[in-house]
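A single protein chain has been removed from this complex, and every other one stays in its place.
Note that the chains take the letters A and B in the order they are written out, and that residue 1 is the start of every chain.
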Amino acid sequence: MTATTTSAASDLAELARSDATLRTFLHGLPGVDQVGVEQRAATLGTRSIKTTAKAWAIDLAIRMVDLTTLEGADTPGKVRALSAKAQRPDPADPSCPAVAAVCVYPSMVPVAAEALRGSGVHLASVATAFPSGQAPLAVKIADTEAAVAAGADEIDMVISRGAFLSGRYREVYDEIVAVKRACGPAHLKVILETGELATYDNVRRASWLAMLAGADFIKTSTGKVPVAATLPVTLVMLEAVRDFRDATGRQVGVKPAGGIRTTKDAMKYLVTVNETAGEDWLHPDWFRFGASSLLNDLLMQRTKLTTGAYSGPDYFTLD
Amino acid sequence: MSERVAVRKTYKLFIGGKFPRSESGRSYPVQNSNVALASRKDVRDAVLAARAAVKGWSGATPYNRGQVLYRVAEMLEGRREQFVALGVGAAEVDEAIDRWVWYAGWADKLAQVYGGANPVAGPYFNVSTPEPTGVVGVVAPAEPALLGLVSVVAPAIVTGNTTVVLVAEDAPLPAITLAEVLATSDLPGGVVNLLTGGYAETAPWLAGHLDVNALDLTGVGDPELAGSLEATAATNLKRVLRPPADAPDWYADPGIGRMTAFLETKTVWHPKGS
Partner (left out) sequence: MGLFEYAPAPESRAVVDLRPSYGLFVDGEFVDPAGGGSFKSVNPASEEVLAEIAEAGAEDVDRAVRAARTAYERVWGPMPGRDRAKYLFRLARIIQERSRELAVLESIDNGKPIRESRDVDLPLVAAHFFYYAGWADKLRYGAFGGTPTGRLSGGPGAGEPRPLGVAAQVIPWNFPLLMLAWKIAPALAAGNTVVLKPAETTPLTALLFAEICQQAELPPGVVNIVTGAGETGRLLVEHPGVDKVAFTGSTEVGRSIARSVAGSRKRLTLELGGKAANIVFDDAPIDQAVEGIVNGIFFNQGHVCCAGSRLLVQESVYEPVLASLKRRMARLRVGDPLDKNTDIGAINSAAQLDRIRELSAIGTQEGAERWSPPCDLPDRGFWFAPTIFTGVTQAHRIAREEIFGPVLSVLTFRTPAEAVEKANNTPYGLSAGIWTDKGSRILWMADRLRAGVVWANTFNKFDPTSPFGGYKESGYGREGGRHGLEAYLDV
């Protein structure tokens, strides 16, 4: 880090002194015009990604998938199957890359850790009273520590939307700082649950708040509320990480999660990454898709590109 | 007992709310009075006065402009006899008074009739509003001297324009007397400027003036001159109201065309988002 970014970082820490200082900073960020940002996202969505570009982007998208199962009905068997698929998404094609990570509930971390050992596929666990975040801080810390101890190297935490929406920014900040500490070496993804934040202004502020508090990634959604990831929300978050790096020198990743089901969708997101934050983010270390059904569509499109014929769901494993 | 010697009036120009003589020092006789004969430099001064008045007059509330125009009607009513003495028919004076009243009422209604919200296909607030074009040069009709003049001036100013009016050469006395009415009616100086004399001399200067936004040629009887003034007005793309094809009935419902001829429509867009 250069001297200027170090001093910028200490300036940023100063911002977190109280709700009032945080409020002054977060509300001083430029506003987001809803119609404008949605139009920009729609225009990016018209990019036409063909042939070689599509092949490259599909493989990148596969490498960016956090293959996720977050169901009450999850069992060790299901998690083992998912872990196998994560390592060899297309058993028929060894050139198909592995996904970035498997994402499970804390109780399933030991099973996944065992299944993924030595594969290079990361193991992410949701923690902190996912998905509502409505638990005492001590419980959230314990949740996090247990997941890390069991082998998770990435933690997806949720912020307290209630605290954020009522302006208790310092509380949200402190929680993120505490969970980050509990993560130890594990990477922290902070879920903003943008569907509950309601406005793009809030998405931008929550993004900055999470980054100020030490998030390694900011993530859109739990997938458990009606509105999950959208392209304009992700666009706003990509602007935030871009601007945050300009201001502090620290690069933060972005993870849209929920609702991204088709290759076409994934292409739109990658185009948006490319044209907003830039190619430094076009890597699984800096951009992820929280998804499950997306993977099979990527695989089908990948097959179409190599064989020239459209494929069908029967030719890919369910999980 | 000897007959009292009357005090005669000097008929001067009306510029910027004041009554100056022509800078040229010229005059011409009408009805036993010497009336100022305006020059191109008087046109220049009148345009300056009109331009200076635009900001205040166009920025006044429509309610206020309506009040001022109604005040003109009140003042005119009080001076009915004066116009009759100048040879204006009583019926014409009455109609002229009523015309001020009619236009006074338009001040705060025209934007509702001639503007409004546009239902665009998208998440936008979109509204069109008429705005005054600025300085309007007017060649007033010779007949009827008072009603014709009022019928061209009132619609131009009610919306917030200011005017430089070239009064008919043969009938300047009612016009200057009207200026006395205007000067005592809370109408800001410069909103109406009246120049007497031959418009054949002054109108080309008005038509060619780059700080004039529009030209009303209603009083130009000679089609060739009207065409040449319109062509000159094209220099800065003035909005031009041509002389009427047929002799107008000045007593008929005037419609809104004389107001809309000197309006610009401004359309404002803004996104709707949360």
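Simple rule for what comes next: contacts are C-beta pairs under 8 Å (C-beta built on N, C-alpha and C of every residue); 3 or more make two chains touch, one makes a residue touch a chain.
Fair warning: this is a prediction, and the values are worked out from it, not measured in the lab.
Trainee: Based on the whole complex, identify which of B:G17, B:G227 or B:P248 touches the chain you can't see.
Mentor: Per the contact definition at the top, the residue touching the missing chain is B:G227.
Trainee: Among A:A57, A:V99 or A:V233, single out the residue that touches the unshown chain.
Mentor: In the complete complex, the chain left out is touched by residue A:A57.
Trainee: What chain B residues would touch the chain not displayed?
Mentor: Contact residues on chain B toward the absent chain are 113-114, 118-122, 124, 126, 128, 133, 213, 223-224, 226-228, 230-231, 233-237, 239-240, 242, 245, 253, 255-257, 260, 264-271.
Trainee: List every residue of chain A that touches the chain not included in the displayed model.
Mentor: 30-33, 35-37, 39-40, 46-54, 56-57, 239, 270-271, 274-275, 279, 282
Everything that follows uses one rule, which is that only the chains that are shown with their structure count from here on.
Trainee: Using Cα averages as centroids, what's the distance between chain A and chain B in whole Å?
Mentor: Once rounded, the distance between the two centres reads 68 Å.
Trainee: Would you pull the chain B residues touching chain A in the complex into a rising list?
Mentor: Checking each residue of chain B against chain A gives 122-124, 271-274.
Trainee: Please output the residues of chain A touching chain B within their complex, sorted ascending.
Mentor: Residue list for chain A touching chain B: 33-36, 38, 198-199.
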